[in-house]
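One protein chain omitted, others in place.
Chain naming follows the written order as A, B and C, and within any one chain the residues start at number 1.
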Amino acid sequence: MSSILFYVLALVALLGAAGVILAKSPMGSVISLLGTFFALSVIYLLAGFQFLAAAQILVYAGAILVLFLFVIMLLNLGAMGSRFELSFAPLQGGRARLAGAIAVAFALVGLIAAQRTTLAATSAPAADAPAIDGLEGLALELFGRYSLPFQAVSVLLLATMVAVIVLAKRQREGEHGGERGGERGGDPR
Amino acid sequence: MNVPTAHLLYLSAGLFALGVLGFMVRRNVIVVLMCVELMLNAANLAFLAASRQHALEGKPALQGPVFAIFVITVAAAEAAVGLALIIALYRLKQSAETDAAAEMKG
Amino acid sequence: MPSHESHAWLWWIPLLPLLGSAIAGALHLATLRARHGDPQASAPASLAPWIACGAMLGSFVLSVTGFLELRELEPAARHLASTAHDWISIGGLDVDLGLLLDPLSSVMTLVITGVGFLIHVYASGYMKGDKGYGKFFAYLNLFVFAMLMLVLSSSLLGVFIGWEGVGLCSFLLIGFWYEKGWPAEAAQKAFVMNRVGDACFLIGSFLLIRLFDTLDLATIAHTVGSTVSFTDEQALDMSLAALFLFGGCCGKSAQFPLFTWLPDAMAGPTPVSALIHAATMVTSGIYLVVRLNPLFAASGWVLPLIAIVGALTALIGGSTALVQRDIKKVLAYSTVSQLGYMFLALGSGAWAAALFHVVTHAFFKALLFLGAGSVIHGMHEEQDMHKMGGLRKHMPQTYITFLAGAAALSGLPLLSGFFSKDEILAHAFANGGLYYGLWAVGALTAALTAYYTWRMVALTFFGEERFDHHHVHPHESPLVMTLPLMVLAVLSILGGVLGLPPVLHVPHLLAEWLAPVTDAGNKILAQSPGEHHLSHALEWVLLGLGSAIALGFAHTGFHAHRHGTAQDEFFARKRPTLAATLGDAWTIDSRYARIIVLPLRMLSFLIAVVVDQFAIDGLVNGTGRTARDIAQHSRRAVDGSLASYALWMGAGALAICALWMWS
Partner (left out) sequence: MELVLLTFLPLLGALAVLCTPRAAEGLQRGIALATTLAVAVLGVKLFLGYDVPGGDGAATPYSFSLPWFQLPWRDGTPTQVHFSLAMDGISLLMVTLTAVLMPIVILSTWGHVEKRVKEFMVWMLVMQTGMLGTFLAVDLVLFYFFWEVSLIPLYFLVGIWGGEQRLYATVKFFLYTLAGSLLMMVAIIAILFDRGTSDLGELIAQLGQTPLEQQLWYFAAFALAFGIKVPLLPFHTWLPDAHTQAPTSGSVVLAGVLLKMGTYGLLRFCIQMLPDAAVAAAPWMMALGAIGILYGALLAWAQTDLKRLIACSSVSHLGYVVLGLFALTPAGLSGGMLQMVNHGISTGLLFLLVGMLYERRHSRALDAFGGVATVMPLFALFWVFTVLSSAGLPGLNGFVGEYLILLGSFQSSPLWSVIGLTGVIFGAVYLLMATRKMLFGACTNPENQRLTDLNAREIVLMLPLVVLAVWLGVRPNDFMGKVEPDLAEVGRRVAVARQSTAALEPVTPLTEGVAAR
């Protein structure tokens, strides 16, 4: 029974992904992306990764997508009230055809790579088998072997925060630097 | 679910291909960023599929999730910086179209 | 082999002229500096002729003492070798520079220094007042030094030093009046043609090294003379060596292929023509062949070739001299013709006869050139015979001496020319076979010689005076010029005594004197087929025939032109094409210009412009340009649109995946 659920969720994920590309307004893309994330989260659950399913929802859907939403609202890009339309405009034109070809090629590469791996089909695990990413195993791994990358990632996050503040801060008058283009007349360039 | 790992990987390939397509086709920078997120998710899925396979064969399978976690954090950082850039770009050019910023040419 | 104790004094024979040349040169430079002061000062240079003549006299005296010393020694051991200076001992090549006075070189030194001294005395009068007075004597003495080195050196490379030194001095002296422009071209032509000959000379020397592993002339002559049989490979090398050495001689002694420089060399002052282009330099080729006579004797087919080239050159020279209007050109072509005779003699194996003709020719040709010089000097640089005539009244001494020279040249009986020329013809006749034809050509040329000589005498000294009197006042040359003429006249008349024909039962002085040198060659020739001596009766017939030809054609030549240039105009009108071709030495020179010089000049232009600038340079600059173009194109790809960058990234990532998949 759960295999059928997987294929349904797979389809949902793919449609969501397509939705992201084809949505007319960025708001539409955000929503379809949200759909993909939910589908993926359930797939993780089915595959036995409980922690990661939760993480997917909390971090991806909860944090990153909210951030996107926030930015779209801030720059009022998406037409608020409109329906969720799709438009195939981006797929027209020579450039799009080339992009399509590259995307198809990537898909093929992925498929061939997947076939080549020796991962034969296996029997279903017992329904109540413990989660693969059991917390204590994961914690031991994360803070044991991968403690260095863990520290590195935390530094990365710190750096990102600093960068974001500097980049997005609105320049108040009297401070030089940053927004030069705007204040002083037309830039000669 | 006794779905063969290969199918999981097909899904991941499909998602990745769509991500790439969006990345190259869309003109709105925010959607491009989203496609990048999509690609990263596809990668995550592939990690976990492999980890699931190792777990089913009884081998230690914790590397997958750990990498997935790292991918998530990196994706978060990348999205944050990307969006900050978009805000700065928007303030400069009043538009989020990729073609707006075309001065940096050879 | 050379006597053991070394005669260091021999070195003084060539070194005296060298010293003279250095001092004269210094004097010339002194006058240059003095001339910066006042343009007329030429005091220092006036010393130059005394020093030059002194040096010549000194070396003549030394040559005579050397000759006398040789006479005491009994014939087989007549060699005076000097201390050898170790010149090159590099890379397996050992060359020692030493001087060797033996009968052959002593005769040559006597002629060079003797006639040279007379010419120096003459030149001190002829060149007086010339701006480069000191420089002239410096070059003249340098020339004599080079000629003496050529004649006295014991090794072939020593000869080559003289060989090129002589070429250099003839270049400097022909182009002496370089302000006039065309003498410089004549000088360059002479030097380049000599260089062609020298290149053949060098190849000959390489072959000799390959054969005998030494360049010492005595050893080479000795080895060839004493070796009984040669392998055919060696024989080929020897004939090739002989051929190439003969090529060198052609260049230097103006024989058929390389003779066109001699008539142009008349651009130089007349004493130069007398010394270099009559008496000494042009005879160096004959000296070399006589010096290596065993090699040439044993070289099989090369000897007849030399004879043919000699006869051909004689004919060309003789026929061209018939129609020349410039008195010096007549003498120049006559020299070419007489040199042809000498090589005809060498070709028929008569080494002594050839050298005898060298000596007599030196006397009467120098006399004729100096006589012509005195005429030109008197006529204020006028050289065209059609503008002369009746000068015998104005220049009696020059006229008489000129007559003696002309008589000797045309071979009138009992004079030196008669004996030497007929001896050559007799030897040619004796060889039989092919040489009969060559004898006929020789006899014909003897007739032509008599004709053009007396035509020259008639046009210059007889008939009415064809020059305008108020401009030109012909006058007799000063004593310092006419005295050498008289001495040379006496020598031309009595010169025959050196080599009286055997039929008169009187010893042939020169042949006996040269015996030690020419024996080896004669022995080899004796072995070759064909009888080589004439019966007495046949000799008398030949003598009679020779004198008949000489007298007859001299008479016709003189009387045809006695009354002026009518005969020349008549001939030019009736046979214009023949007159033109003969006038231009059978158009050989213009053909050289068209067939050799022009294509080479085009080739050099082709190389310089097409191959060098266009092809190779084009290639080099081309690579530079293509690099820049590639950079230009790739710059356009960076056009600032994010979308295209995204595409490039996608394609790049795809390529890497594909590569990774299929590696």
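Everything that follows uses one rule, which is that contacts are C-beta pairs under 8 Å (C-beta built on N, C-alpha and C of every residue); 3 or more make two chains touch, one makes a residue touch a chain.
Worth saying up front: this structure is predicted, and the values here are computed from it rather than measured.
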Study note, to complete from the structure: Whole complex considered, the hidden chain contacts C
Review point. Just one of C:Lys128, C:Arg195, C:Arg325 or C:His394 touches the chain that is missing; which is it?
Key: C:Arg195
Review point. Which residue, C:Leu168, C:Ala440, C:Val480 or C:Leu509, contacts the hidden chain when the whole complex is considered?
Key: C:Leu168
Study note, to complete from the structure: Of C:Ile209, C:Leu434, C:Val487 or C:Leu538, the residue that touches the missing chain is C:Ile209
Revision key, fill the gap. Missing-chain contact among C:Leu15, C:Leu32, C:Leu110 or C:Leu236 belongs to C:Leu32
**Study point:** Residue of C:Ile616, C:Ile630 or C:Met661 touching the missing chain in the full complex
**Key:** C:Ile616
Review point. Of the listed residues C:Ala526, C:Ala566, C:Ala580 or C:Ile607, which contacts the missing chain in the full complex?
Key: C:Ile607
Practice item. In the full complex, which bits of chain C touch the chain not displayed? Write them out. Key: 29, 32, 86-93, 157, 160-161, 163-165, 168, 171-172, 175, 178-181, 184-185, 187-188, 191-192, 195-196, 198-199, 202-203, 206, 209-210, 600-601, 603-605, 607-609, 612, 616-617, 620-621, 624
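Following the convention adopted for this analysis, only the chains that are shown with their structure count from here on.
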Check your understanding: Counting in whole Å, what is the centre-to-centre distance of chain A and chain B, each centre being its mean C-alpha position?
Key -> 5
Check your understanding: Roughly how far is chain B from chain C, going centre to centre by Cα mean, in whole Å?
Key -> 98
Exercise for review: Any chance you could list the residues of chain C touching two or more other chains?
Suggested key: 643, 647, 650
Review point. At which residue positions does chain B touch at least two other chains?
Key: 20, 24, 27, 103
**Study point:** Complex contacts: residues of chain B adjacent to chain A
**Key:** 1-22, 24-28, 30-31, 33-35, 37-38, 41, 44-45, 48-53, 55-57, 61-66, 68-70, 72-77, 79-81, 83-88, 90-92, 96, 103
Exercise for review: Spell out the part of chain C that touches chain B in their complex, as residue ranges.
Suggested key: 635-643, 646-647, 650
**Study point:** chain C-touching residues of chain B, taken from the complex the two chains share
**Key:** 20, 23-24, 27, 29, 32, 98-99, 101-106
